[in-house]
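A protein chain is absent from this complex, but the other protein chains hold their places.
Labels run A, B and C following the written order; every chain starts at residue 1.
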Amino acid sequence: MSGHAANPLHHPEVSIANGKTYLANFVISVALMTVALLVVLSGMAPFDVFLVTTAIGGLTVIIQSYLILHTDTSRGQFWHTFSLLLFVPLFIVTIGLTAWMFHGLYQRTMIMPARSGASPMSLHTRAGTR
Amino acid sequence: MLVHLQGSWSPALGRLCMKQLAFLHVPILEYTFAVVALLGLAAVGAVTYFGKWKYLWREWLTTVDHKRIGIMYIIIGLVMLLRGFADAVMIRLQQDMAIGPHSPGYMGAVHGYLTPFHIGQIFSAHGMIMIVFAATPLLVGLMNIIVPIQIGARDMAYPYLNALGLWLTGGGAALVMLSLFIGNFAHGGWYGFLPYFELPYSPGVGVDYWMWAFQLSAIGTSLGSINLIATIVKMRAPGMTWMRLPIFTWASLSTNLIALTSFPVLMVALALVGMDRYLGTHFYTAGMGGNLMLYNDLFWIWGHPEVYFLILPAFGIMSEIIPTFSEKTLFGYATMVIASFAIGGVSWGVWLHHFFTMAAAPSVNSFYSITTMLVGIPTGVKIFNWIFTMYRGRVRFELPMMWALLALSLLIVGGMTGMMNAFASNDYMWHNGIFVVAHFHMMVLVIASSIFGAVEYWFPKLFGFKLEQKWGKWFFWFMVLGTGFVFVPMFILGLAGMTRRLDYIPYTAWGPYLHLEMVGIGLYGAALLFFLAHLYVSLRDRESRRVGADAWGTGRSVEWMTHSPVPSYNFALIPHINARDEWAWRKDNGLTELHPGDYEPIHMPKNTGVPLVLGAFFFTLAFGLTWRIWWLTALSTAAIVIMIIVRSFDTDTDMTIPPNEVERTEKRRSDRASDFIATGVPPYAGGPVGTATAYQRLPEPAGGTGASSGGRL
Amino acid sequence: MSAHSTAVDPKSASLWARHYPGHDVIGTRTFGFWLYMLTDAMVYAALFASLVVLSHASNMVGGPAPSEFINPRVAYEETIALFASVLTYGLAMVSLKKGSRRGVTGWILLSALLGLVYLGLSVADNVNLFQHGITPQTNGFLSAFFAIIIYHAVHIVVGVAWMLVMLLQIAKEGFSQNVVYRLINLRLFWHFQAVIWVFVFVFVYLQGVVL
Partner (left out) sequence: MKNSWKKVRHGATLLAVGALGLFLSGCSARGIYLMHPEGAISKTSFHYFLLDVGIMLLIIVPTTLLAIWATMRYRKGGHGAYQPQWSHSTAIEIVVWGIPLITVGVLSYLSVKAIYAVNPYNPEVIAKAEKKAGSTPLEVDVIATDWRWLFVYPQQHIATTNQLVVPRGIPVRFRLTSTSVVNDFIIPQLVGMIDVMPGMRTKQALIADHRGNYLGFSADYSGAGLSWMHFNTHVVGKRKFQAWVSSIQKTPQSLSYKGFNRFARPYIPVGQKTQPIFGHVKPGLFDFVVREVMRGKTWNTPMNMTENMVAYLKKQSKLQKEGYY
């Protein structure tokens, strides 16, 4: 309906591209991921690794969404940012509440962590697969 | 084949063989098939006889007009509603016949006339069809039609995607219908039981049918929700600020936000079932490290928001109808909006109440019990606001209003019983019981009543004439009676401890209640006949019930500012919005001129057959997967990918309607415009009660050509 | 209080939007696609929720512990390839801003190549696991593990295919409105994969090592 006359290359979604931020994003992201990898290889206690890598991952995601997904409050991007913010609590609810529920459920319903091999009577293992 | 299957399999036909053609050897299906085949032949014959194939193709099947797509959604919804009702009748009949160990059995059943295998399919199909293929398309259709008009837009943001969503839903519905005759349907409830739906316990194709039909409709609905949200956010007419948005549009926005966020989770839940069944993974298996409760978790993460996905547009409809027929502004607009979003938000934190009895920790159950009750707050607020909308109004009891009031009263019952279910210790007593069934049928009937209300309310907008009232009222009252007879005994049976999905009732003490329910089913059947009469008489006498733009005389929002029926471009000139309830404001100020001439060219998308063909390929893809016909699957997938790519190279997708054609169309429509608008009597101008003619019926036309116009339009 | 939220003077109110330019097509298209990306993120959220549920010791029946087979170094190499591809696609968008057809084409080709490098690494790693009998069919944990990885890889395949289609469209149409909004959507899609990959790398590979 509109925009037939206007040059699409002048659209704010096009002019938002910025080589510097993309390069910065690459450098920062690679650096952070390298740190995360080194943390894992360093032989830190598992729970510490969990905390540190989660923090690094969170930071990377925030930086990336700002630098390459352009989630800011400018006129062109406002609704993108807004809808992302709407989703974030839902991600947390989906994963968090599920984890909470099942953490309790495993404790209450599992008799033992059966780590041993499949039952010889099992029909539902690879024996039944062609 | 990757997974061990029972039964035969061949490369050409997969699991399909003569034995699977159920309509050849199951007596009930033989008759059903005969009837369906006759009806189908009759339809094809009629279209051929009247030479309407071209018209059907050009005007409907390839259309990208949001109103026509909406109408087709509603037709799918109504057809599937009938099928769902037939299923309900069969379930009730079986439970009415199979009471106590001495009840006789027929047609291979020990008691009653349906074996567990068959009734399993029927109640699964009933639930699935009613939720996914009746309620959802009906509401999606309504939103599709009304929202763009209400925000003063010409079309949806993505007309092409809109059509694709329709045909995906249609494909899913067709798949469910096909399962009647070829193979069988899932036999373990509409939401699926894991690990019951794993291959060892459900070796047939039923679960696959269920899964793929569900998946198709899920994809269709989420495409639709993206479309609607983008439409509301990006395509509002100038001046339509957020706080001027009509309340139904608000409801649609919140409901589609729910769909947008929750449907992906359903797709995952179903896809993992598929991987277990097709690839032999262990997501939901009882053994080998699967977790069967994971399915319930994922499914209800979608499932509970889905309930509000259905109820919120119903609330929106009620919020439109009640002010119109109370001849008054909606009470507490801002509160209503907040309440809608509060319901949508809370819906994301309540899903565990669907498996309160899974032995979660009491702290977990307490949390979910409380969050579930929280839903009661915004819902209660809505009920009060509707009551206060009628307060100091002038309530007219016309059909839409009657349906809205029925929805309101059912909502009170459903809300109360919902609060009872949210109380976890109650839920322990009747979790899988009939009480819960009765409760959610109350809520579903709230939705159904609103839909019937909406159909009555917006029908004249779309078709230019009102539905008649006499048979409509018979229909209404028999629905009320039927609801009472079916569901009051059902609540009592719930308190008796009766559980769901029984094929055979072992306790004769429950017999009388079940017989009463059967009476209710009879009343519903009568209501169905009245509904058909209602439609028939309305269509027959349509010329005498032509209406103008403001069909009810007291319409308030933007959709009453364009002609009835609405032209394909909705508005010859996009309206500039100055107030909430724009049309009421214009009438108050005597600005009822529908459009001031001086037309401009209008850009519209062109019709295209691609969505229909894509939908057909998705259907064959799902069919191939269901029966494990791998060549068909591969072929369909390739066809879909190629079609999407090829279509993306098509640049000839838009057209322009020149001003003189717009003018011609507008002139033609204005012949049918009502005198009311022409006389320009503003509804509230008179001040004191009774002097203003807020509502006028059209004078009966002499020659059947519609009322004469005021000439100005 | 008045029924109408604002008091516009009816005498001077404008009733019709004459010469209404219509809505912003590119903005609407990209917004809708962004919404689609968010639903895709929700799919990942559900998959990650499954992974969390299926990471209990009892979900690893009949299979090795994750620390025994997860190789974070390969994943790190994949990370570099993907991030580089994202960077080059970003540079393609900078060329688009300048209207340089050659720049856009070249950078997109490079992005597709880097995407293929990522895919090659991923496929090699997974095939290696399969050959050692570590498959999605082994147990619940591995089902969830592979589901996430393969789903992400499928996105990369789609992205690369899309890039090739876009190269054809640029050649055919130049920078028309349709091509431009599709290029922007592809940017959203491609950059989104990087963000998702951070989750996959950190929560599946790195934390899998210490699980």
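One rule holds for everything that comes next: a residue touches a chain if its C-beta (ideal position, glycine included) is under 8 Å from a C-beta of that chain, and two chains touch if they have at least 3 such contacts.
Every value quoted in this text rests on a predicted model; they were computed, and no experiment measured them.
Chemist: Among the chains you can see, which ones touch the chain that has been omitted?
Modeler: Over the full assembly, the chain not pictured touches A, B, C.
Chemist: Considering the complete complex, identify which of B:359, B:532 or B:655 is in touch with the unshown chain.
Modeler: Per the contact definition at the top, the residue touching the missing chain is B:359.
Chemist: Looking at B:335, B:469, B:568 or B:665, which residue reaches the missing chain?
Modeler: B:335
Chemist: Would you indicate which residue among B:473, B:500, B:542 or B:603 is in contact with the undisplayed chain?
Modeler: Candidates B:473, B:500, B:542 or B:603; residue touching the omitted chain: B:500.
Chemist: Among B:292, B:519 or B:591, choose the residue that contacts the chain missing from this document, as touch is defined above.
Modeler: Once the missing chain is taken into account, the touching residue is B:292.
Chemist: Where does chain C touch the missing chain, residue by residue?
Modeler: Looking at chain C, the ones touching the missing chain are residues 1-3, 58, 61-62.
Chemist: If you put the missing chain back, which residues of chain A would it touch?
Modeler: 108-112, 114, 116-119, 121-125
Chemist: By the contact definition given up top, give the residues of chain B that touch the hidden chain.
Modeler: For chain B, the residues touching the absent chain are 6-7, 26, 101, 105, 108-110, 115-118, 120, 184, 188-189, 193-196, 200-204, 285-288, 292-293, 326-333, 335, 355, 357-359, 362, 365-366, 369-370, 373-374, 376-377, 379-381, 383-385, 387-397, 405, 408-409, 412, 415-416, 419-420, 422-426, 428-433, 492, 495-497, 499-507, 509-510, 512-513, 683-684, 689.
Everything below uses one rule, namely that only the chains that are shown with their structure count from here on.
Chemist: On a C-alpha centroid basis, what's the spacing between chain B and chain C, in Å?
Modeler: 32
Chemist: Calculate how many whole Å lie between the centre of chain A and the centre of chain C, each centre taken as the average of the chain's C-alpha atoms.
Modeler: 11
Chemist: If you look at chain C, which of its residues touch at least two other chains?
Modeler: Within chain C, residues 22-24, 27, 31, 35, 38, 42, 45-46, 49, 53, 58, 60-62, 137, 176 contact more than one other chain.
Chemist: If you look at chain B, which of its residues touch at least two other chains?
Modeler: 233-234, 261, 265, 280, 285, 287-288, 291, 294, 297, 301, 603, in rising order.
Chemist: Once bound in the complex, which stretches of chain C touch chain A?
Modeler: 21-27, 30-31, 34-35, 38, 41-42, 45-46, 48-49, 52-53, 56-58, 60-62, 72-73, 76, 79-80, 83-84, 86-87, 90-91, 93-94, 96-97, 99, 137, 175-177, 180-181, 184, 187-188, 191-192, 194-195, 198-199, 201-203, 206-207, 209-211
Chemist: Looking at the complex, which residues from chain B come into contact with chain C?
Modeler: Against chain C, chain B makes touches at 153, 157-158, 161, 222, 226-227, 229-230, 233-235, 237-239, 243-244, 260-265, 267-269, 272, 275, 279-283, 285, 287-291, 294, 297-298, 301, 329, 333, 573-576, 578-581, 584-586, 589-591, 593, 595-596, 598, 600, 603, 645, 648-649, 651.
Chemist: Can you list the residues on chain C that touch chain B in the complex?
Modeler: Spelled out, the residues of chain C in touch with chain B are 3-6, 8, 10, 13-20, 22-24, 27-29, 31-32, 35-36, 38-40, 42-43, 45-47, 49-50, 53-54, 58-63, 136-141, 143-144, 147, 165, 168-169, 172-173, 176, 178, 182.
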